[in-house]
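Only one protein chain is missing; all other protein chains are in place.
The letters A, B and C name the chains in turn, as written, and every chain counts its residues from 1.
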Amino acid sequence: MKIDNLVHDGVPRNHFASDNNSPAHPEVIEAVLSANQGHALAYGDDYFTERATAKLREVFGSSCEPFFLSTGTGANVLSMAALTRSHHAVICAENAHLNGAECGATEKFAGVKLLTVPTRTGRIGVEDIQALLGNSGDQHHVQPRVVSLTQATDFGLCYSVEELRRICDFAHENGLYVHMDGARLYTACAALGVSPGEMTRDTGLDVLSLGGTKLGLLGAEAVLFFRPELAADFAYIRKQGMQLASKMRFLAVQMEALFTNDLWLRLADHANAMARLLADELREIPGLEPTREVQTNMVYATIPPQAVEHIRQRYLFYVFDAKRWEVRLVTNHDTTEEDVRGFAEMARKTVGQ
Amino acid sequence: MKIDNLVHDGVPRNHFASDNNSPAHPEVIEAVLSANQGHALAYGDDYFTERATAKLREVFGSSCEPFFLSTGTGANVLSMAALTRSHHAVICAENAHLNGAECGATEKFAGVKLLTVPTRTGRIGVEDIQALLGNSGDQHHVQPRVVSLTQATDFGLCYSVEELRRICDFAHENGLYVHMDGARLYTACAALGVSPGEMTRDTGLDVLSLGGTKLGLLGAEAVLFFRPELAADFAYIRKQGMQLASKMRFLAVQMEALFTNDLWLRLADHANAMARLLADELREIPGLEPTREVQTNMVYATIPPQAVEHIRQRYLFYVFDAKRWEVRLVTNHDTTEEDVRGFAEMARKTVGQ
Amino acid sequence: MKIDNLVHDGVPRNHFASDNNSPAHPEVIEAVLSANQGHALAYGDDYFTERATAKLREVFGSSCEPFFLSTGTGANVLSMAALTRSHHAVICAENAHLNGAECGATEKFAGVKLLTVPTRTGRIGVEDIQALLGNSGDQHHVQPRVVSLTQATDFGLCYSVEELRRICDFAHENGLYVHMDGARLYTACAALGVSPGEMTRDTGLDVLSLGGTKLGLLGAEAVLFFRPELAADFAYIRKQGMQLASKMRFLAVQMEALFTNDLWLRLADHANAMARLLADELREIPGLEPTREVQTNMVYATIPPQAVEHIRQRYLFYVFDAKRWEVRLVTNHDTTEEDVRGFAEMARKTVGQ
Partner (left out) sequence: MKIDNLVHDGVPRNHFASDNNSPAHPEVIEAVLSANQGHALAYGDDYFTERATAKLREVFGSSCEPFFLSTGTGANVLSMAALTRSHHAVICAENAHLNGAECGATEKFAGVKLLTVPTRTGRIGVEDIQALLGNSGDQHHVQPRVVSLTQATDFGLCYSVEELRRICDFAHENGLYVHMDGARLYTACAALGVSPGEMTRDTGLDVLSLGGTKLGLLGAEAVLFFRPELAADFAYIRKQGMQLASKMRFLAVQMEALFTNDLWLRLADHANAMARLLADELREIPGLEPTREVQTNMVYATIPPQAVEHIRQRYLFYVFDAKRWEVRLVTNHDTTEEDVRGFAEMARKTVGQ
């Protein structure tokens, strides 16, 4: 593929396409190398996993129960499996990853129906949830049991701590659990100046899909239960869900690295700063005003087709809404000011020609 | 855990407990580092995955369809999902990993029943399969559709190429597919002097779970389809099965490394040689004769309880059959002659005291 | 429950609540009694099932494959199971029974996602389907495979034969199957003056859930495959789906009775006529104009709360939309003119007081 070759033509270049495209951070690599010595018990009974678990408890609270997994879809789906029986339903935004980008894995594995809320921001509110509770107790209808929130949303937007608290309170009063898809938790925490624990445990959250791969890991995710009783069966669910890594130590140390010396914060701050810079640069180009608020590491903007084609010769990115030529630009831990200015430069030259 | 601490007391020591306990091989680490540059498209659309795919086609045949995954359980279960509908059945050995060590994942995800064959060796034969075909066409009974073979078996024993051919022929004549759980394919190939392609594609196999984690990878597995039409839906099955890694390149290059300069053969030959040496050493100790044939990297032997306790102070291993004190000793790519002789020395000193 | 007691206070009264509330028709009872003699092979291998199958082939075409089942949900869900793999999706109206009134059974049993179309009529069109095909070939998204139409819809409205043909043609051109939920097929056929075969086989339909319980049976439904190859595994799917009745003859003869001497047509014509009469009566009451077109046996109307309360003392019916006091009135094979006029009389007396 021509676009991909750009990366490997001797001058590896950065994309604005996806946070999944970036490499692992050197401190993460270092952690993996340091764990690659001698034998260690498999399946999580090892020293490194113990250490990483302790680190997560430092950050998220001593009573939380963390489990390491390989994929974010695994984290989301198995969280749902832990919280539901198949006659339950999960309430989420229509554009939640869970609903729109996981090939129906939650329906397949947990057997539940997703009740979705149309939303432009990716955020849902208490009223949206309330509106879906009408069939409670009716045997013909699935019974809502979980609210799944995405923080930051796929549009890079954040729930405030107050919004999260309000949702958690409402949910708990109505017999619902609250799950957070935190594949991009870090940029939200950095943007709001809130610690991961304050954003999750302290808002009343029950279960968290904790990302990592999108922020500088080779590939490691976690599920955290803030109410230990919810985790009682999760070891079996993870194994049956094909997500129990035999050489668990290599997942564990990646996650540990992210919380060592606040690596997550340094990386997320940088990604967010690059997005702000990019938005600022675009704003100076007539007609390129961002189409959505820029809170974290995503910039949405309308770029005319000929400009898209031109810029893509050097910087890969996706067109989000082809009808309006609205594109999505994602910054990351390794995005440089040069990348941003290079992009803006190419945009400036093409737009309005 | 005391046993595990032994590994980290400044002098990391090797186990004979499991091939999952060993570290990644330096050449594998090197491959991961070399792929950790610049951006690459996520989810397998990248240059590295393309290269690794080409490498697997060199080894296993140009028409095979390889898919990379994170876990061996994932490879087995999703293979079954690809080959069956839920009213089908899978025929396998009672002690197949699929049946005995995957927490019912195949029943859960594929919905199928496993029809199991009791066997001391882990191998099943044509007659075993035939005996399970009696209810063909009867709507009250699940319909056998796949035979799953484990090579090498969990006892370290191998099917010969002729046996595999016979089973594949019989299966195909009876409308069954043949799957191989090749988590330990490499030691079998090394032991029999047969190439991976000869052992799989050439015997008529339909689908292979190709291991790697048990032989020096950080964590990467693959599913290979030898009849491309069987792979038609597998991209969806993998995603829905929570096994689609976003940073696929890091799985792909591990597998590529295993087939570069015959790394797999060097590692498997070494592990097998260490097992033979261990068996020879044990044979010289009165009463420690191995209890099963040693074909690959596993030695089973009966060791008296006080000896087990003594040796375990230094070398971790599992008691397989507590009634008879039959233990399982697994060698690996990093097992040294010193480990083997050290183990034997401790055994010699304790047994018969 | 007070409302229900009305039925059993010595003067059994008819409802306008649901077609599921009415008794079985005497000709159906007669058929069951005549089959209750001597022994008959279980599970469908009997003379009566053979005879009923032949009858359905007379009506729906000699190459169709009918299967008898116990419940309509079973017919819908197992149809989906037959047509899909779990990474597929089913396109249907948001208010389809499949989506809204079967407690998530399709998601649970078939594992698929439902892609729903908001609609006031319960009908969907070619453009609605087309709009949901955008992610074809993308492994992150479920792949549409079936369009499920409800005829008549839960609002008593019908697709014309031309509409059905257009949808079937479009679906087949796009690799989709078309399923019809025909729980109320009969009233639609009667209303449009079209035979069951013309409405289904001749429009290009692939699979039909054929109702019966809602029109005078004790309880019997069927699934009909118009392309026999789609039925290849259905005997297993029905058994695994818990819908294989042992004393099948008693399901089969009910369905046979429905197609004997055009019982279905006589019953459906009557139900439709009663609905028309009811609508006419309501139209004469100021403010009670039906809120939706009356095509079959359902009348929707807005009735003020105090009138609802009054009428319900005698005639049970459901409030469909509590905000607007829109009620749903269902007529059936046993609805009498007296019932209709009695209802209208009570409405007339209360409304506008």
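Convention: a contact is a pair of C-beta atoms (placed from the backbone, for glycine too) under 8 Å apart; a residue touches a chain by one contact, two chains touch by 3 or more.
Because the structure is predicted, anything quoted here is derived from the model rather than measured.
Trainee: Which of the visible chains would the unseen chain be in contact with across the whole complex?
Mentor: Its contacts among the visible chains are A, B, C.
Trainee: Of C:V59, C:V90 or C:C103, which one is in contact with the hidden chain?
Mentor: With C:V59, C:V90 or C:C103 as choices, the missing chain is touched by C:C103.
Trainee: With the missing chain put back, one of A:E58, A:D233 or A:D262 would touch it. Which one?
Mentor: Of the listed residues, the one touching the omitted chain is A:D233.
Trainee: Among C:A17, C:I129, C:V142 or C:A191, which one touches the chain that has been omitted from the display?
Mentor: Considering the complete complex, C:A17 is the one touching the chain left out.
Trainee: Which is it among A:N36, A:Q143, A:T187 or A:N272 that touches the chain not included here?
Mentor: Counting the whole complex, the residue in contact with the absent chain is A:Q143.
Trainee: Which chain A residues touch the hidden chain?
Mentor: For chain A, the residues touching the absent chain are 43, 85-87, 139-140, 142-143, 233, 235-240, 244.
Trainee: Please output the residues of chain B touching the missing chain, sorted low to high.
Mentor: Spelled out for chain B, the touching residues are 86-87, 89, 100-104, 107-108, 111-114, 139-142.
Trainee: What does the interface between chain C and the hidden chain look like in terms of residue numbers?
Mentor: 1, 3-5, 7-8, 12-15, 17-18, 20-24, 29, 32-33, 36-43, 45-47, 70-74, 77-78, 102-105, 108-109, 213-214, 218-219, 236, 239-247, 250-251, 316
Operating definition for what follows: only the chains that are shown with their structure count from here on.
Trainee: Based on Cα centres, what is the most central chain?
Mentor: Measuring from the global C-alpha mean, the nearest chain centre belongs to A.
Trainee: So, what's the distance in Å between the C-alpha centres of chain C and chain A?
Mentor: The computed centroid separation for chain A versus chain C comes out at 43 Å.
Trainee: From the C-alpha centre of chain B to that of chain C, how far is it in Å?
Mentor: Between these chains, centre-to-centre, one finds 52 Å.
Trainee: For chain C, write out the residues touching at least two other chains, lowest number first.
Mentor: Residues 86-87, 139-140, 142 of chain C each touch two or more of the other chains.
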